[in-house]
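For this depiction, one protein chain was excluded, whereas all remaining protein chains were kept in their positions.
Note that the chains are named A, B, C and D in the order they appear, and that numbering of residues resets to 1 at the start of each chain.
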Amino acid sequence: MLYRTAGQFKTSYRTDQALFPIRQDAFLLGVILICAWVVFPLTASEFTFQTLLTPILIYSLAALGLNILTGFAGQLSLGTGAFMGVGAYACYKMVTLMPWLNPVVAILLSGVFSAGVGVMFGIPSLRIKGFYLAIATLAAQFFLVWLFEKWAWLYNYNASGAIQVPNLDIFGLYVSGPQASSITQYYLVLTIVSLLTYLAINLTRGNLGRTWKATRDMDIAAELIGINLMRSKLTAFAVSSYIVGVAGALFVFMWRGAAEPNLFDIPLSFRVLFIAIIGGLGSILGNYLGAILIVGLPVVLNTVPRALGIEVESALLEHLNIMIVGSLIIFFLIIEPHGLNALWRLIREKLIIWPFPH
Amino acid sequence: MLNKIFVAPFAEMVEAPDFLMQVLWEGLVSGVLYSLIALGFVLIYRSSRIFNFAQGIMVVFAALTLVGLHEMGVPAWISVVLTLGVMFGLAVTVERVVLRPLVGQPDIILFMATIGITLFLIGFGEIIFGGENKQMITEELGIPTGDFVLEPFGGLLILQHIDITAVVVAVLLVTALLLFLNKTRMGRAIRALGDDHQAALSVGISLQTVWVLVWFIAGIIALVTGIAWGSRAGVSFALEVIAYKALPVLMLGGLESITGAIIGGLMIGMLEKMFEIYWGGPLLGGNTESWFAYVLALIVLLFRPQGLFGEKIIERV
Amino acid sequence: MEMRNITLRFGGVEAIKDISFDIREGEIRAIIGPNGAGKSSMLNVISGFYHPQEGEVWYKGAPRPSMKPYEVARMGVGRTFQNIALFEGMTVLDNVMTGRLTHMKASLWEQAIWWGKAEREEVQNREQVEKIIDFLEIQAIRKTPVGRLPYGLKKRVELARALAAEPSLLLLDEPMAGMNVEEKEDMSRFILDVNDEFGTTIALIEHDMGVVMDLSDRVVVMDYGKKIGDGTPGEVRSNQDVIEAYLGVPHE
Amino acid sequence: EGIYTPNLSYRTGPFAATGIPLMNGQADYMAMLNARDGGIGGVPIDFDECETGYSTEKGVECYERTKAQAVVTQPWSTGITLQVLPKTNTDNIPILAPGYGFSPMANGKVFQWAFNPPASYWDAASMIMQYIAGGDMGSLSGKKIVLLHLDHPFGKEPIPVLEAMAAEYGFELVPIPVGLKEMQNQSAQWLQIRRERPDNVVMWGWGAMNAGAITEAVKTKYPMDQFIGVWWAGHDEDLKQVGADGKGYKSISWSMPQPDAPVMADIKTHVVDAGLSQQEDLNSVFYQRGLVISMILAEGIKAAQDHFGKGEINAEELRWGLENLDISAERLEELGMTGMVPPFKTSCSDHTGHSGGWMLEWDGEKFVQASDLLTADAAFIAPLEEAKSVEYAEANAPWPVNETCE
Partner (left out) sequence: MLDAAPAESSDLLLEVNNIEVIYNHVILVLKGVSLSVPRGGVTALLGGNGAGKTTTLKAISNLLHSERGEVTKGSIRYRGEVVQDLDPAKLVKRGVIQVMEGRHCFEHLTVEENLLTGAYTRGDGKGAIDADLEMVYSYFPRLKERRRSQAGYTSGGEQQMCAIGRALMSRPETILLDEPSMGLAPQLVEQIFEIVKSVNEGEGVSFLLAEQNTNVALRYAHYGYILESGRVVMDGPAAELRENPDVKEFYLGVGDEGRKSFRDVRSYRRRKRWLS
């Protein structure tokens, strides 16, 4: 009953194409937004901000970027970590070379650099497909991380080879560096993530989105009905890398505070890929669900035994953690290969016909 | 600068041919080891289009089981047999728990599942074996240690016995695999399965049997690889990263091709070593091995999108 | 459209050997021939997916330079495929909307913010698409993912997608394979209507002789890459070569 | 309850092999104090581990998780150290990074909350070069020294000071990096070493890199007695891989196993025999170093307790304690740890103590002492520490500096 869509008629194509044509969905979104903007910030502790809220948002954004490329345009990428790195280093160079630059502008601009690099490594996708394409993104992954290590100019010739986020302020309010408070950073991240998500939703449901999906589903047919594959793939690489780059800049500036090249190595790429896949390729909502699961799970697993008063050795706990995360990935893939988003859709379909089984 | 790129390295090669030979030999040996891992990948890919990321951890797991059993006092050769038993158990488990429920899913989902397997095995293995670096039981297995020291052109060339053994074993393994795949009923079934598992099911090929078999063979290859690598640098979970060296080998050679895995491995092994020694180290600050193989594979793929020996991608409408 | 001395080889296989024929504006032209004769390959040549080793394709009175398939499509050549090539992950509506993408011009930024041009364009094109959906009677499945549709409907959606582009030349590769008579009748009606109402030129490959004979104005017959007959249905039906190579002994 | 001193351990991941004995040593020393003395100054120590697997991300999570109650943070990896360093300024928690971290941390005026006693990486580099020079730095002129290092912030740590020394004393420095993925297969690096024919190879290795390098050195027949590692490259297990072939390999160390030290007897009775220890080989270099590390922390706590006259000290008070460590020879005698670490002292402005160290040599079965106490060339290092720490503070402005130190 709660999820009855019958009776919600649309009288124009315009309303039919509205963002949330179904009333219940719009309502649900409202609740989520209120939680994110009001309830969480009021109730969260420093620990929650640092280990859950902020990282979940940033990882969701990175996964969203990846999802555009892999989920919507069908180009497998294993180099997300490195593209995040490009965003982070670009942002770092910009704020240190031009200290007067507004940090938010710097973060949004840093995506442009990763978009450029993304397009460059996307060019092979015109010839190379499927898993073979993974090689191009892996080449980007390893080459870029190597470059972050070797190109001393990037980290301002620091002795340690790592970058340290300076204290930056907007009108006297610190937004990055050790002086910034978690809640400021959280709001900033939330704003940028909401904005980019809105733009991404529009892109994926419009003409460009259809072009990408066509390329993904059957590229030969797409080309034969008039899609310029080169443009389609390269715009996907550009848009995706832009978002991933911004996520990278946020990752370092709004959360980590410092970064060594190694941070952007392949485990990060895999992490983001997990989120995108567990959440559901080709969906927007899935990225958030996936991030909640993948980021939240280890934190919860670490907290639960302690909360229950069970003494588990921390190394053993960590091993168990890895095992559980591995098993859960398999488990979720088995119950719904198309991710949490599809699971949610299935629940919705069941709700619509409820109480009938089919 | 141009001199450093185009002249000096070649001059050095000519001046110190013994050194060049050593570089090539080291490259060849690394290449053989890369190929061994790649072989495991190829076999599984062929039979199920699964890009088995867990091959790297299977190597570690097999080697640790072997060493662990031996530490418990089991004689070396019996440990080998028991380890094979464990790898068989692993194959059966993977088939039952992971592959069977996921049959028919898109490639990337299965790929992701193998990463899940990897994580599981890392956690599981560390609980059982601990994180310490262990020594491979090279001598106990009767693998020759020591080296030949040759002096070509009045220089110095050191060939390790274990490396020579690894090369010989790899050659035997590859030959056996090629014969198996191309000449036997089972081999044909494996290839058929890779093409279209629905059709394979419909003609009565049992997915279960083939997959268990294939994962078991991959397990055997993992054990051989583990012994070979472990003899060089000990066995620990850090070895897991060698999976990343096998990926470009696979791509360069072609995902389905046994021959490709070998040729690709050798090419990458030798070229990356030469590049690092003669160009990367002196000019680029070193450690170019972390990406050289990928860039090389990428360049080759630009000209042959299916890899050197891969099956041509059939594009028809 | 005119094909002049087309020869196409794949490695050693000569799929098309020195074939010439033409397609006149506004007609329905059928291509028939046994399996493996090279019919689909011929369509692929026309739509620019295969590049013949020899020969030229003339389009609208001029030789067509070598082009990418998407450029050919943008010149007004639409097509459907022998093995359905729909975009499985999308709904029917989205699939048909992809057909209109050559008519949509909003820039990336305009699409991202959605207001203004992008939205207007979306609504306008949606109207066009709805017309085609009405025409092909697939309203009910508009929002269904195509992956779940039965074969026959998929074929219809494919036709809708091709029509959405408003092509001047429509290539249909076995549009009625795997349909029963009733569905074939529907499909025939659509094809005739398209031809009548929009004046679209149609080239059609089909194995059902009934359909071919009834619908087409002229027929080309191919056999292992060679042309063995060309003419009106009546002429072709009585051509001895054609009967031997293709039709077999007539039943009924 | 008690004093909460979490350790961000790494018993998992690629560096676990070196981490485990260290973590065991740390835990066992605190367990011993709890069992023998009921803690420090009568207050039990709550020594807890939070596993990071050497990953920065996990490390930060552990830091956030523990910082509310902790009096200290022991981050272990250079990456984690760099990350939490700025945060400690606002969170007011001392970082204790004995023998690792960021060498300029020695400057207590700038890094008020960071401690790396008893010696820094730059000290290590200086001691190694002195040992190679045999006391006469002039003799280094014209020599060629290869620095085989992990391609990672940790591995790059000695480069500035070695470069400065190369310029000063006229030797040639050839850094050869080892990627994290090449740790187990260093044939390229060793081929390069063979080509360079260096007089010495200095190794800044960690985890699986060490075993890889040592086996490769044996294979290429590099003379072992010209091969010297930093203190994290002197792990018994790594050398056992090659056994007698590794004879002559050296490692600088600010700690030295003393099997017969009285403290070891206490560890045996109170910890090992009580079944509280996970360690097998009590005489390994890393295990005993772990004991020393916990001793340093315990002494800091004790100093603070004595100064503030209370048992349950807080993080800020511990900072005072760590700034006023006085590990004299007498104190070591009292602790039963004579010879396990050279005597040293910290102060408000010197957070390292610059204790110096000994050269250890592998004799085929174990590490033995191979030199007298070596001390770093403070005059050479100090200006560099000053410059780099100021540079850091500037880059991170506004950065609070402790002006009250002399």
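Odds and ends about this structure:
Simple rule for what comes next: a residue touches a chain if its C-beta (ideal position, glycine included) is under 8 Å from a C-beta of that chain, and two chains touch if they have at least 3 such contacts.
Worth saying up front: this structure is predicted, and the values here are computed from it rather than measured.
The missing chain, though absent from the view, touches A, B, C when the full complex is examined.
Within the set C:58, C:109 or C:151, the residue that contacts the chain not displayed is C:151. Contacts to the hidden chain, counted on chain C, fall at residues 10, 13, 32-37, 40, 82-83, 148-153, 174, 177-186, 188-189, 192, 207-211, 214-215, 246-248, 251-252. Within chain A, the residues in touch with the undisplayed chain are 346, 349-350, 353, 358.
Listed for chain B, the residues touching the missing chain in the whole complex are 103-104, 185, 188-189, 191-192, 194-209, 256, 311, 314, 316.
Definition applied: only the chains that are shown with their structure count from here on.
Centrality by Cα centroid goes to chain A. Annotation: 38 Å between the Cα-based centres of chain A and chain D.
Taking each chain's centre as the average of its CA atoms, chain A and chain C sit 41 Å apart.
Rounded to a whole number, the gap between the C-alpha centres of chain C and chain D is 74 angstrom. Residue positions 146, 149, 220-221, 224, 315, 318-319, 322 of chain A are each in touch with at least two other chains. Shared interface positions of chain B, defined as residues touching 2 or more other chains, are 126, 131, 244, 285, 287, 290, 317.
Within the complex formed with chain B, the residues of chain D that make contact are 11-17, 19-20, 151, 175-185, 187-189, 191-192, 194-195, 207-208, 211-212, 215-216, 219-221, 237-238, 240-241. Chain A makes touch with chain D in their complex at residues 46-47, 50-51, 96, 146, 149, 156, 159-162, 164, 166-167, 177-179, 256-258, 260, 262-263, 265, 267, 298-299, 302, 313-315, 317-319, 322. Interface residues of chain C facing chain A in the complex, by the touch rule stated above, are 47-49, 68-70, 73-74, 78-79, 81, 85-90, 94, 97-99, 101-102, 104, 106, 108, 111-114, 118-119, 121-123, 126-127, 130, 161-162, 165.
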